[in-house]
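Some chains omitted; the rest stay in position.
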């Protein structure tokens, strides 16, 4: 989980707009996949250089250039030149810590967002930066590392009759973002079920490291909130945007996307408050248990300490302890013990400790 | 309580607008009840197919089609075709986890909301999704499962002279929503009385699983808040809406409905803060009790441990312990015990522990 | 304290606008008092029926109809007819749980608010619903039960030269509301002084049921906040209202009223935060005291347990324990005890526990 | 510290605008000081009656009437008549509990604010009400009791060339308010340094009544916030005001005043959060210390209780306990003690309690 900001030592004082990769490099090789299609034909290939990919763009078909690996300044510089992108924006795209952001100019829409997925092996949330450059009939998507996030979208494109087969980038961009938000909800379902587990663990008082688990849960929700809040803003701006790059037909879908982001955000807040309640009940149960432990201790100690004292008395070596010489002295001792013991038991019963 | 979001695995990456039922299926059969009336006549029947119901719609009477069971995509698809409903909206209606939502187009108003009821058997809140499609003189209501939520409304329709007997859907829609909000207030009264019970339980220090009960209470309020907050928004939008489907006469009722939703929301917030206070007083009382327990322990231990030590001394086998040979040695021992015991009692009295 | 919402079972699904009394009936008989005056004359009487009261209204004098008891639907229905009041509003007036509300139509202004008073016998806040119907030169006030809330206003009217002797209802309505808000401030002064008492109780660590008292205090403030917040809104609306029923001369007074409501609200919030602080310091003091108790226990136990062990050793019956046969064995024992005891005392002194 | 609202019994139901003094009377005698000056001359005197002071007002010079003691309704009534002041406003000026407030009419600006000072003898914040009536070339300031709050301003006036020597009241009013806000910052510096002291006290774990001190700190900040928040509002209104009584030249100063009030408010909030953090760390340290105490107790008890048990065994009087007759029985006993003791020490070492 890339929770904390990376050190920016490298960048400090550098000329703004310098293309320096910030983050941990996730992949060695920059991989470029291209899908080019119109309503009838579809071409899918992997190309070696960004120039090749850019050369394929033409007016008669929709071109989706999918780039994995954003650590190479040269690739971004070439994209910048081809699409006439502000250098500050390119800088943001290379900073894997950047918050979700929407930007537009006369030719393109730009989206920076976060892909999240749950790694079952490590039990942790993994984050990948997604940048989109949406021109009229070209879409460039940039991710840190290869992944299958958008396989479902690719599958849809492969079907001839899908709505995606239009030569306009807005619907494809929407489809990618929708797919991303769906994966957030997926992730939340994952978190939801572990919150459910945590609940039984807490209420039944079993399970170890419960505090730590609660803490982890909050940290994860915190992280998701950090991702979703600016995305909500972004989607709202997209909805209100009057860019000619977004067709009227697509707006309904964007409203739906916005609704989903709102739901995601609401869920996160609800989960937050559930986890907060869990934390409080957990603490309250710990206190209750502490009381119970202390009651046991107190009862044992308060009953046996006086009794031991009495036994101690008759273990003394005074020459003249009359009771010791009584015929029924030992019986008398047990009687005394019984009376005192019973008295204390009644006392604790009255106090409702037993 | 359907508190946590269902897993969306099925939907992820699916084409938006695909009619896939999301949720737990609550009923096997789709049941369709129709009430058709004008100011003079009333017809009430159960039909087998959605087509039959739709065929009954005519201009001279008001038609209320009540559908129980929303898991069948075909039924929704046919409604979609008949009323020209956006496919994304149909998708929302089939997702039993959707948040309350108002939507409108040229022909219809759409409302998605939640019916809540208290199941006395399980002691839990049950939730059912309600979707309304309101055309000019037709209203389609969709619920997950058969129920008696709206029996009172049906009763009113059966009376000839009720205001409901008008050939316009807006008042009927209002009546259903009003009935729903009334049931929220009912539910809150239920919660209110269990909060009252909880209060005595806490203040008198009896009752078990108090932490857990407080937690449950908060979880329920959390759940209701999640339902009521978007409803407040929705009703406000309805109030401000200029749709021709809402007649001027009905607006006063919608304002009243809005007032009720506001009251519902305020109550929830008040209950929240009462439960929060209860939690805090409960924790504070636990601490006080822990102190009391420790005081008892400390008094017992602090008094008897020194006394036992003294008894221990005279139980030693040194050849030459002068006290042991004193004539009044044993008496002297008891005197010592009395002095030390009294001294400690006075000490604790001064500390106000006794 | 009518803190929790009453069950609405009776109302659920009932036709909106049905006049059903909701609440606990506070008085058997509906009592109707009328004050009718102009600048010169004053008539004061109690009438038997609402019709009699309504018949007295005339253009040349100001009529104040004071109704105690709102459980009789007939009385309200007649008021409704006479003043042409929306049936939903009448319904609100009969619901003693309704939140403060301002409403207006062409002829009248309507105010629903809460009268609060401190019952010294029970030590509790009592609440009474106040509804006002203000026409041009008639004011109807409705309360749940007879009371002396407005005696001061009546006294002022009885004086010939008071500003109240004007034939216009707005100033009388203001005077009643001002009197009500003054009583809130009175109540807050009462609460303030019990908060002051609570403070000494907490800081000096004496007094019983402190947690419970803090809790009660918060509950009362919560209740007042619930009453004052919507009143603030209401007064603000009144201030901004352009109703011809409010004369320019009265507006200055309404601004003053608003200021007082704002002050009331601010005080409540300040008290809230003071009580919150009290709760926290109380908990913190409980913890400190727990530590002190444990220190005492630990010191006693830690000193005497080792000593008792030593006494135990020399109480053993081994045949050959050399110390037992020493001439100064017993003295040696006491020396040992003194050394160990002193060592432990020094240890605890170092730890700053003594 | 006049923290809690005074009882308003006297006022309740009284005719609004009645001039009744509310508060504790701080001075016997009303003292009236007048400063009258133009750019060249200055007259300073104490007069006996308010009439004398009012008679001095003239167009050619600036007159500052400084009144100490606001309990005399006659003085206020005369001011009211002379400056044509709304009676409700006069009432507010006589209520020493009134919140800061700005008011204006055609002729004058009115400010009600609070002077705060730190009384080193009592260690408490003292509050004095300040009311300003600013006409074109006359300023009346009212305080509860004589004080030296504005001595610095008087000193500046006494210098011939100061900007204050202008025949316009706005700059003088500003100078007084600026002086007041400066004293707030002074007070905050005082509070800041006692917060600093509290910090060392808490972190080093020494000092007594720490909870109480934290509580006092919060109460004082609460009180200041109550004073500063409405003042912020007031200053903002003053800044946005288009009153002809405020010259263009003075606006820059008022903006500066507003900035200072904002800073004051920010400091208060920062101090609040620091004190909140202190409270939490203090509680957390108490818990840590409780743990430490309990560890000591547990280690002592857990080591010596088993050992004492063993000593007890060999103190038994069974006729046939073989160990007692062993030649090296006593040595064996010590060996046993050493082994068990060491075992327990290792156990606690492993648990990291030692």
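All chains are identified by letter, namely A, B, C and D, in their written order; residue positions are counted from 1 within each chain.
Everything below uses one rule, namely that a residue touches a chain if its C-beta (ideal position, glycine included) is under 8 Å from a C-beta of that chain, and two chains touch if they have at least 3 such contacts.
Please read all numbers here as calculations on a predicted model, not as lab measurements.
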item	value
Whole-assembly copy number, given 4 chains displayed	5
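Keep in mind that, in the parts below, only the chains that are shown with their structure count from here on.
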item	value
Touching chain A and also chain D, the following chains	none
Centroid distance [mean C-alpha coordinates] between chain C and chain A, Å	43
Separation of chain A from chain B, taking each centre as the mean of its C-alpha atoms, in whole Å	26
Per-residue overlap in chain D, given as positions that touch at least 2 other chains	315
Graph class of chain-chain contacts, one of line, ring, star, complete, other	line
Pairs of chains, among all present, that meet the touch criterion	A-B, B-C, C-D
In the complex with chain B, residue positions of chain C that touch it	3-9, 11-16, 86, 88, 92, 98-99, 101, 206, 211-212, 214-215, 218-219, 222, 226, 279, 282-283, 286-287, 289-290, 293-294, 296-297, 300-301, 304-305, 307-308, 311-312, 314-317, 321, 323-325, 327, 329-330, 333
Touching residues on chain C, where the partner in the complex is chain D	150-153, 155-156, 162-163, 175, 178-179, 182-183, 185-186, 188-189, 192-193, 195-196, 203, 252-253, 256, 259, 262-263, 266-267, 270, 273-274, 277-278, 280-281, 283-285, 287-288, 290-291, 294-295, 297-298, 301-302, 305-306, 308-309, 312-313, 315-322, 351-353
